[in-house]
Each structure stands twice: as C-alpha cells, then as structure tokens.
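Only a single protein chain was left out; the remaining protein chains are all shown in position.
Think of it as A and B in the order they're written, each chain with its own count starting at 1.
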Amino acid sequence: MLRTWLSLGALVAAATGGALLLRRRCERTDRGRRFFRHPTSTTGVALLTFFVLVAVGAPLVAPYDPAAQPDPVGLQNRPPSWLHPLGTDLYSHDLLSRVVFGARVSLGVGTLAMLVALTLGAVVGALAGYLGRWVDGLLMRIVDVGIAVPRMFLLLMAVALWSRLPLGTLIVLIGVTGWFGTSRLVRAEVLSLRERPFVDAARALGASTRRVIFGHVLPNAAAPLIVSAALGIGHVMLLEAALSFLGIGVRPPVASWGNMIADGRDLLTTAPWISLVPGFAIASVVMALNAVGDALRDALDPHEEAT
Amino acid sequence: MQVAVAALAALTACGRRAECTGEYCGTLVIAGLGEPDILLPPASDDAHADAVDDQLYVKLADLGPSGNTFGDVGFVPELAERWEWDNPRTITFHLNPNARWHDGRPVRAEDVAFSFDVNTDSIVNSRARASLTKVRRVTTRDSLTVVFHFSEAYPEMFYDAVHHMRILPAHLLRTVPRDQLRTAPFGRAPVGAGCYRFVAWKAGQSLELAADSTCFLGRPHIRRLLWRFTPDPSVAVTQLVAGEADVYEYVPPQDLERVRADSQLVTYPYAGPYYTFLGFNLRARGDTSLPHPLFGDRQLRRALTLATDRQQLVQSVFGGLAKVPPGPMPLLWSTWDSTLRVMPFDSAAAVRILAANGWRDHDGDGVADREGQKLAFELLTVTTSPSRRQYARLLQEQFRRIGVAVEITELESSVMTQRMETGNYDAALVSRIGDPSPTSSIALNWLAGSSSNYTRYDNPVFAEAYARATDATTRDAALRVWRSAFQVLLDDAPAIWLYSQQVVAVVQRRVAEVRIRPDAPYALVRTWRIPADRLIDRDRVERR
Partner (left out) sequence: MTTWLLRRLAASVAIVFAVLTLTFVLIHLAPGSPFRPSADDRTVSPEVIARLDRVYGLDRPLAVQYLKYIGNVARGEFGESFSQHRPVARALADAVPNTVLLGVAALAIEFALGIALGAYQAARARRRVDAALSHVTLFFYSVPTFWLGLALLLVFGQWLHWLPVGGVGDPVVHDSLPWAGRVLDTLRHLVLPAGTLGLVGAAGTARYQRAAMLEVIHQDYVRTARAKGLSERRVLLRHALRNAVLPIITLLGLSLPFLLTGAVLVETVFSWPGMGKLAADAIFARDYPVVTAAAILAAAMVALSSVAADLLTAVADPRVRLGARDAR
C-alpha cells in the first residue's frame, strides 16, 4: 500500500509540475500563449499527464492484482478504506487496482482506435482533396454514407453478426466507423493548400503525387489532425465505455472503466462507489482531452496565425 | 378564471371511469423478472410462463398443502370433481359439469384426451412427456368422464396423471399443426378454463389477466392480475418499496434488507424449489456421438469440482440464504441427505489430478495444456439472473487459479436453452425448478433420451437405480433407494452442484390470505384477496 500512495503522490506531483513547466515554456511562443489562454488548459494537461502516467505505471501504482478475488465473502462491497482506497466490488476486487489497470485498457483502446480513424481519415481526405474530380466525388459520397449511419448501430450490427469479436478487431471496427469527420476536415485543408506555391514548386521539381501529398501537403494540414486526435480519443473512450457497459466491449475479468460501471449497476443503492468511481474517471479524462483539444484548436488555428 | 377551472374539471371528469367497490376488486401487480415465451404450456420451455399458465389453465387435480405425491392422498380436485380407481392400473375422473372455457364453451372429456395427446406428442416434446410414459392411453366414457389406463401400477401414478398436464381446448387447437404450436397465435392470446382470463400482452412491458366471475372453482377476489416485466431485480424491489408493484416471488439476497425494513411489505420465506448447477456437456459440440474433448473425461470433471469452493461462493452470493445441494436437488425435496459422499474443496488435489492426466502449463501462459490443446472452455449463463452472472465471474477466477481459462458468454434465456438442446456448448450455469417429486425432474434432466438432459449424461447403472427408486412403495423405502441412485450420479460428476435458495417472496401488506405453494408460488392466487377497507386507487380501477 505504501508503494501505491508514494507512486500516486509522485505522479500527481509530476503531472502538475509538468503542466506548470510546460506553461512557463510556452509563454514565449504565440501558439503557446494562445493554448494556455483557456482557463481549463493547465488542468487539462495536468489531468491527462496524470492518467497517462498512471496507465503506463499501472503495475507499480496498483496495490493488488485487478483480477484477484481475495475474499468474496468478507471483502465484498466494502466502502473506501485505508487498505482499499476506492473500496471493493461484488467480487472483492480492489477498485483502485481496477481503475488503474482500466486506465490502460480505456486509454489504450482509445488511442489505438483513434490512430486507425485518423490514418484512414487523413489518407482519404488528402486523396479526395488533392486528386479531386471523380475520386473526390466517390470518396465524399462514401463519407456521406458513413456519417449517416449512427456509429453505435453499425457496431451493434457487427457484434450481432460476429458473436465473439476479439478486442483487436473491435478496436479496428471502432476506428473504421469513425474517420468520416476527419476526412472532411483534412480535405478542406488540402483544398486550400493545393494551390499554394510550395506545392507547385514540389511538383515542378518532379515529385510524385504520393510524395507531394504525404511529404508536403499533409504535414501542413497537421493542425486539424492534431485537434481531431485529441477530441477523437475522447469520443472513442466514451464509445468503448458504452459498449463495455452493454456487455459487448471489453469482457471481464479484464477491467475496463465501462464494464466496471456495469458491474455496479445492480448495487447503486447499496454500494454506489462501484459505478460512480469509474464514471468519474472517464469524465475526468474526457474532460481533459476536450479541454486540451479546444485549446489546441485555438492555438493551431491558421486563420489566427495569418493575422 | 372560474370558467377555466370549471372547464378543466369537466375535462378530467369526462374521462373518469366507474369505480369498483366491495370484496371483488383489486389489481395485483406482479413484478415479473422474465417475460414468458408463449402461453401454451406444452410448447413452452420457460418457467416464467408457469406463473401465468397457473391462472389461465386448470389441471384435473393438484397437490394439496402437504405436498404429498404418493397415492391420491391430499390432492385437491380441480377440473375433476371426483375420481375412483377401477383397478390398480385404471383411474376414472369425473369432470365438473360447470367448467367452461373462456370463450363460453363447456369443458368436455375430449379436451382432456386431446391434451394428453398433445403432451405426449414427440413433435411437440413438452416437459410433461417424460412423466406420462406409463400412461398407456386416455379414453372418454362420456362427455364428462375420462379414464386413464396405465401400463403398470406405481406409487406416484396419480400424481403423474394430474400434476403435469394443463387441460387445453380441443376445439381451438385441434386444427393447428403440431409443429407450428410454438408460433401459433393462440400462444399470445390463450383461452383456458382457469379462473383468470387473458386480456392483453404488451411485448416487453406487461401482461394482464382479468378474473372470471363465473369460474367453476369459485369467483376470485382479485379482479385484475398484471405482470410487469422488469429486467432488473433491484428495480423490481424498488417498485415494491415504492408501492408500484404488489408481489415479487423471489427477492435477491442483496435487497432483503430494504424489503424487511419496509413496514408495508410482508416476507414469506419458503424452501425453494430451485437448484442451480454448472452442467458439463459430456458430448462433443457438433457431433453428439463423440465424447466432449474435455468433459468426456470423468477425471477432469472431478478435478474441476474439487477446485471450486462452493461454500465460499454460496456465502458470497447469498449470504446464508442458500445451501450447497448435495446433488441435483432443491431444498424442497426430502431426499436432501447430508450423508451423501460429496467432493470436498481441495484445489491442490485438483492440480494433482490435472497434472497426472497430462495437463500442465507447458508454454507458461497461465493456462494448462496437453498436446497443444488448451484447457479452456466457454461458460454460458443467462442475462436475467444476477446470481448466476455473479457465479460465472467467481467460478472463472477459481478455475483460473488452477490454470483453466474460462470465457463467459451471456445469452438471453431462450437462446441458451436452444444451444444446450442442440449440444452446441461446453458448460453452462443451469437453474432448474424441482417438481414436488424427484421422479419427473430427475428423469427429465438426468436420464438418457430426455431432451432436457442438457449434459447428455447416460449411465445405465444410474438409470437402473432410478427405476428401483420410482418403484418403491413407501416414502422411506424410496428415500433409501434414491440415496444410492444419487451416489452414482455424484461420483460421475456430470455437473458441479452450486446452490439451492431459501426463497423469500414479498407481498404488500394490504393483500390478505396469501398462500404460497413452494413448488408453484402463484398456484393459489385465486384464493388471495384484498379486503374492501384496504383498497387503494389502482384496486378500484374497472377495466374499460
């Protein structure tokens, strides 16, 4: 337990220290100042750093094995105490350990799925914007269809048809159903960048289309991508939590914040902490991501830069 | 302003219905955890339908308060107002001439003969079929007399003749092809001869029955019965506490505190007719002629049984309100025998047995394996039982400790039943309701050839012991033979016996003369009443 308290303390210090340090360093640049202009940016960066560090250092931070059921009779549904700071659940799992390891799962799934979506969205958007004409038309029609079907129903359908989806497939599916908005953003950026001189120059120098897109255009369209990434992880985390809550996402005994909320659903009146704690965790991380995303959008906004 | 008030009063008054007063009012709201599949007894394999069927249909006779199943002592007449034994192998039933179907037609002997035919039809494959094998035929002497001819005399023959079969209307069902009974519209708009008529069924929400004031068994006091489907036991209890529901037949252990603290609720504990076990599929998935690659091995099954700390599990989930059964029997049965040799909890021994059979963790992934095959299986459970879901998670961990990987799949009740029936599963958490007598339940679940024998257990030694037990003429002799039969079953370990609950039913205080029969909690609802001085608003509602 001492190890847990010490590492938690260290991580909190590291996160707040890191955020404040970052703010100090960013005061010097325009973008940095714009980023930290928001009242929520600093807290957001600190929270995010904290949870990422917790996820990375899970084995160090967690006091117990998250899947262990040491005493399903005596340690069932215990409220927060010194030995179990966040209490225990129906199976005598220690909730703090599960929240810590759950951070790995939720953040991991969020990041990976977001990467899949981002890559797909960036590539499709860049191709559509750069190549134009029928390629653009076809790709954007596909995007229209993708935006039309609510993501949840598409995922429900996939889960229904293939009854047992391994987690990896689920991550890819979540990614594949979520790239449409990003592609539109990237396409818009590419369209505006297409006519810029540096693109002409690259073409004149004989660069292939692929080189131009990936080497020159996309890096300049990075701004909306970065914002998409930050906000995207948040969306995916909420989606994964929802799927796990419904019983079709991450399966026990692996702890995910979503299935932890489901575990506590029948015990709301007698042991509310089982559901409330993981919910707060999700809300905190997604809040931090949204705050950082908004601030990034402000900071990296090319329109503001031009003035 | 006054005009507005008057207009408002007129508007609301326009809609007010006539109110019910007196001794024959009342709306009983029953919190139903599961929705029946259909209301046609032979085609239904759902225990949730039984509660509703108990009101809609009648049997020839039913168990009395003593629950005796030997001979015809203590049985209460229903459709049959009296009976006599022509000889030890023939019973003649005389039907009550006042019995009517809900559509007005009189109940006739041919309806009984027809019901027998449907229930013993192999295409329909009803749960009653296994109990009626010794009835050679059922004949009608005249329109109110039915004769049961048995192939042999045995102690529970009367019980078998009357208890399992609900009488169906021949004139409405004769034309329905037997293989379409399950999807026939009758199943969602049934017509029976019971004291309650079918009114309405809103899928996923509620089911309503209304009292038949001309019921030949006596007019029921409570006018309306309303089942309200609640997916969540805790929500059901909340509805009870809030006064939105009146009856709940099984309060989960974690909600008992709340219920006992409420002065408006009365609890009725009774020896439960339910027992739950983890059943192994002894035959291979996809080809029942082959043994299951894992569970065809008796040693493996015994090892897994040794690895489960059943006392700890029952304490964790039920906190003392349930016991670990010594075998496939509920608390209700007198065969509950603590001298039976049960396997203890000994995980070290379990690991030893596994290792001796070649199961070791050769590749260091935490899961035992043998010649490339992993010791991993899929465990099925239902979405609607929180206790079983809890058990699934607890068992998963207990098995993990000895190197067995379990994956839990939650399914809706009827899907799980279908998968077990077709043999497409590894292991499942199964709950059964025990009949008042072991005879039919054991036959149904553990004898080869029964469609409800999901484990596909087949041991001729056990079958022979069973036959001797059912021939015993006195209760004591029967118990002795049952003991030896059960011992055979226990040593084979086709399942891990998990729990049988002391069931606590809860009813609102205003409901009087509540009688609960342990084997069928709602069988006597027609005798309950709500006294005129205790009526509340919804009791006074007249059906429009």
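Simple rule for what comes next: contacts are C-beta pairs under 8 Å (C-beta built on N, C-alpha and C of every residue); 3 or more make two chains touch, one makes a residue touch a chain.
Keep in mind that this is a model prediction, so the values were computed, not measured.
S.K.: Name every shown chain in contact with the chain that has been left out of the document.
M.R.: Touch partners of the hidden chain, whole complex considered, are A, B.
S.K.: If I consider the whole complex, including the chain that's not displayed, which of B:59, B:102, B:129 or B:228 touches that chain?
M.R.: Per the contact definition at the top, the residue touching the missing chain is B:228.
S.K.: Among A:230, A:248 or A:300, which one touches the chain that has been omitted from the display?
M.R.: A:248
S.K.: Would you indicate which residue among B:21, B:214 or B:414 is in contact with the undisplayed chain?
M.R.: B:414
S.K.: Determine and list the chain B residues touching the chain excluded from the picture.
M.R.: Touch set of chain B with respect to the missing chain: 11-12, 14-17, 27, 29, 37-38, 179-180, 182-183, 187-188, 202-206, 208, 226, 228, 230-232, 235, 238-239, 242, 244, 383, 410-412, 414-415, 418-419, 421-422, 424, 537-538, 541-544.
S.K.: List the residues of chain A that touch the chain left out of this view.
M.R.: 39-40, 140-142, 144-145, 147-154, 156-163, 184, 234, 238, 241-242, 245-248, 258, 261, 265, 268-269, 272, 275-276, 279, 282-283, 286-287, 289-291
Following the convention adopted for this analysis, only the chains that are shown with their structure count from here on.
S.K.: Just give me the whole-number Å value for how far the CA centre of chain A lies from that of chain B.
M.R.: Chain A and chain B have C-alpha centres separated by 47 Å.
S.K.: Under the definition above, what is the set of chain A residues touching chain B in their complex?
M.R.: Touch list, chain A to chain B: 67-69, 72-73, 76, 90-92, 163-164, 247, 251-253, 265-270.
S.K.: List the residues on chain B that touch chain A in their complex, please.
M.R.: Chain B residues touching chain A: 232-234, 238, 254, 257-258, 312-313, 315-316, 383, 386, 390, 393-394, 396-397, 400, 407-410.
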